[in-house]
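Note that one protein chain of the assembly has been removed; the remaining protein chains are unaltered in position.
Read from first to last, the chains carry the letters A and B; within each, the first residue is number 1.
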Amino acid sequence: MQEAISKPAAQSTSRGIGGHRGLHGDALFQGVATFFALLILVIAAVTVTTILYNSWPTLTKYGWGFVSSDVWDPTVKMLFGARPFIFGTLVTALLALLMAGLVGIGVALLLVEMHLPRWFRVPVSFLVELLAAIPSVVFGVWGVFVVIPLMQQDVDPALQHVLGWTPFFGDDVSGGHSLLTASLVLAVMIVPTVTAISRDVIRVVPDHQREAMLALGATRWEMIRGAVLPYARPGIIGALILALGRAVGETIAVTMVIGNNVYIGPNLFHGADTLASRIAASLGEAADLQLAGLFELALILFLVSVALNAFARLLVWSVSCGSGQVV
Amino acid sequence: MRIAAASSPRTLGGERFRRRKAVDRLMAGAMILSAVIVLIPLFAVGVYVVQQGWPALIGHFPSILTEQSPAGGQLIEGLKGTLVLIGLACVVGLPIGVMSGLYLAEYGRNRFGDVVRFTADVMAGLPSIVAGIVAYSVLVLTTKHFSAYAGGLALGLLMFPTVTRSTEAVVRLVPDALREGGLALGISRWRTIVSIVMPAALSGIITGIILGVARVAGETAPLIFTVLGNNNGFIGLTQPVPALSLQIFQAVASPVDPTQDYPVAYAGVMLLFLLVVVLNLLARFVAARRAVIRG
Partner (left out) sequence: MNAMRTSQARPVTGTAGHGMYVERLNAYYGAKHVVKDVTLRVEPNTVTAIIGPSGCGKSTLLRCLNRLHEVITGAYVQGKVLLDAEDIYAPGTDAVQVRRLVGMVFQRPNPFPTKSIIENVLAGIKLTGRQRGMNPREVAEQALRDAALWDEVKDRLKAPATALSGGQQQRLCIARALAVRPDVILMDEPCSALDPIATLKVEELIAELRDHYTIVIVTHNMQQAARVSDRTAFMMVDMGDRTGVLVEEGPTKAIFNTPKDKRTEDYVTGRFG
């Protein structure tokens, strides 16, 4: 060791490290690494180009009309429009977020602020993360064999009894396969995302903020409301948007419980389709114009996903970089 | 007079204070209720999987693995397919993921690095069906052929962003003192990275890889139009092949004979669930060991 430090020149030539060859090695290695980083950009570009290319027929045929058309008829009229699926995606994702958001943030607050004993906090954290790891198809199977019968036999009739006068709970047309069922399953699937990210964001709120609030004579909830949540708000919104992004892109579990209908309307018991589930259901037999239509659905899905993801990352990133840092 | 005397009457305690305490207790209750609401479906899913899956798997083990389900074929073939697909996904995803993560950590503190990082984050949110449809377009439409390669490509697309991000995070954590130590010894930069920095970050990188694998092992949507599934088992990389997650989906969503298909599906669910749980636990284990070693 000592020799190496005191006689770098001699050692390096005899070891063959450093010097002329080393510099070449450095440049080469950096070049290779840069190549792979560049590859990411290439992959992203190829992804976008592929989808654009394949959706060209319907893109050019319908233009913006694709997004506003309600008709999706591959068999008789050969007309294609995305609106029913945009509707399905929005309704299921937003409903899921509504259900999962509040509850997810509540759990995150519980885990961080309530000073629970380790024997409770660690298993609960672990279980919530385990929920995140369960594959979509397993949720789908659970959805088909457990949730749908439950909805069909107990929940839907009850809801219809109480709220049937509203347009949202009309007749159960598709035997349990519905927007509502899909939203419920989605909610269960995105709760871990909300909880995990919110928990990280809330944990990062500096203790001196909590102390400042407590020192003024605040109860724990007042401290959370006055100091923790305002500070963490951008990050929590980011968590919610990320969860929304997940819900938007979720395919298999939704396909298995949503009913695969073309539908726009207020009845939550009606079957429908999301952008993702329509692609999954139809891609197999699709050709020509319908295929292009499906690719255009994928394009819309991709753009929505990217936008949500980018926006969310910005928000979460801004919190962890300390927006509004003091002094 | 600048400092006012504390003469304004102030009230301590009383009605308002009681109300504040009551609200505090109420909100604590709401938080606990949230945890209960979240844990109920979790237990419901877990209990269901074990209740249906375990007997289906263990009750007829190992014959259930070779039971020919009309919808999806044999589970053992599906398992083979899943493992092969994971391998292909790694071939696609690992070099890109690890090397780009390395790039971002070591050379990437610049504008270009920011763009790459952002793109990787965006690709991390790529919906699985979109990954599938891209692979469908690139490999299936062109060769007029469903194949394991196409599935591997789709899964690789889903895998690499996770690996990129976790690799970058872990390599960044390696203390600069180690890098400087290597350079001070006269070791060139690239050797320092390869033989000093990478080994230090290795368990973290492995954790990221395992988590990436766990994610793609359970994916179904990207496989529907790339590998298609194959009732005759795993016959080749350029052929349509079965996969565990796909078999489950096919058996439940489009069963040919429910009496045969469903039991196989349940066993498959148990198998897949076990696979994913084991991988996740493995990842945790590796991460925990790293924490212990680091002290």
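Odds and ends about this structure:
By definition in this document, a residue touches a chain if its C-beta (ideal position, glycine included) is under 8 Å from a C-beta of that chain, and two chains touch if they have at least 3 such contacts.
Remember, predicted model here, so these are calculated numbers, not experimental data.
Listed residues B:R18, B:R109 or B:R289: the one in touch with the omitted chain is B:R18. Annotation: of A:D73, A:D171 or A:E211, A:E211 touches the absent chain (contact as defined above). Residue A:Y231 is the one among A:Y231, A:Y263 or A:F295 that touches the chain not shown. By the touch rule set out above, chain A reaches the unshown chain at residues 115, 206, 208-219, 222, 226-227, 230-231, 233, 323-327. Remark: the residues of chain B touching the chain excluded from display are 2-18, 20-21.
Here is the rule we go by: only the chains that are shown with their structure count from here on.
Of all residues in chain A, those touching chain B in their complex are 1, 4-5, 8, 11-12, 17-18, 22-23, 25-26, 28-30, 32-41, 43-44, 46-47, 50-51, 53-54, 102-107, 109-110, 114, 124, 127-131, 133-142, 144-146, 188, 191, 195, 219-222, 224, 242, 245-246, 248-252, 255-256, 276, 279-280, 283-284, 294-295, 298, 301-302, 305-306, 308-310, 313. Contacts from chain B toward chain A in the complex involve residues 20-21, 23-24, 27-28, 30-35, 37-39, 41-42, 44-45, 48-49, 52, 95-96, 99-100, 102-104, 106-108, 112-113, 115-116, 118-130, 133-134, 136-138, 141, 157, 160, 164, 184-191, 193-194, 214-215, 217-221, 224-225, 245, 248-249, 252-253, 265, 269, 272-273, 276-277, 280.
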